[in-house]
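Only one protein chain is missing from this complex, and each of the others stays in its spot.
Let's turn to chain A:
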Amino acid sequence: MIPAPFDYHRPDTVEAAVKLIADLGDSARVIAGGHSLIPLMKMRMTDIAHLVDLQKIGALKGIAIDGGTVTIGAMTTQHELIGSAALGSAAPIIREAALQIADPQVRYVGTIGGNVANGDPGNDMPGVMQCLDATYHLRGPDGERTVKARDFYEAAYFTARADDEILTAVSFEVPVGGQAYVKQKRKTGDYATAAAAVIIAKSGGNCSAASIAMTNLSDTPVWCEAAGDALVGSSLGAADIDNAVDAMQAVINPQDDNKGPAAFKRHAAAVILRRAIERATSRA
């Protein structure tokens, strides 16, 4: 479990990091917490000549809630997400999801930026970000641009981020309604067998808005627009939830693996989504 040789760089500004990556070209990769990247390097499943470490860039850290907008710096650790009382009341789904990521040791160093930029369908935060309709802030040699989380993921490990761009922050509007992140996993430290992020707003007993995203049931996180739509305007009765589940089933595409066959995952996805809808509704 020893990675191939690599060079290590530790810039202290975003600008310096962007420049380094531009100069070093294809063979450079940023490293945040390293808890997805280093295992791949140690198993020699990826070969990287230059690691550009973002740890020293203070500007990438921190949680800001300004008006109705939450902005989280890319280098904010999962542990810090859990510990932030302000974030906990603005968007409790983040805390609920972060607590189900890996274990405390991983969360002390693993970052939100790494988790969403990584592109592994097993990561939990991408689904949460899609559910929240978050915006990703990218900085490259040509300056800054934004991409919606719902448009970011193309395939496993393929995202809308260009190789020479750094993800600097995620931002989203403080959500309205009840939120829930429900995850089935085999053990502590495991990626989801199936997980669902759900936000439900109610008005006058009926559902006024709903957002649903599923984790690890396709080669990307899946925002299930039609599933949410199936709930909007309904009284969130059994038949409505059935419709949402059916709509979710139409857009996921689970594969057989060590966690089980696709048919099992579809069943689990349905159960988990129902639980998440119930939980979010009860909190709405």
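As a convention for this text, a contact is a pair of C-beta atoms (placed from the backbone, for glycine too) under 8 Å apart; a residue touches a chain by one contact, two chains touch by 3 or more; residues count from 1.
Criterion: contacts and distances are computed from a predicted model.
Hidden from the displayed complex is a chain whose UniProt protein name, among "ABC transporter ATP-binding protein", "Oligopeptide transport system permease protein", "Carbon-monoxide dehydrogenase large subunit" or "Lipid-transfer protein", is "Carbon-monoxide dehydrogenase large subunit".
Checked against the full complex, the one of A:71, A:115 or A:193 touching the unshown chain is A:193. As for the chain not pictured, it touches chain A at residues 1-2, 4-5, 43-44, 103, 184, 186-191, 193, 258-261, 264, 267-268, 271-272.
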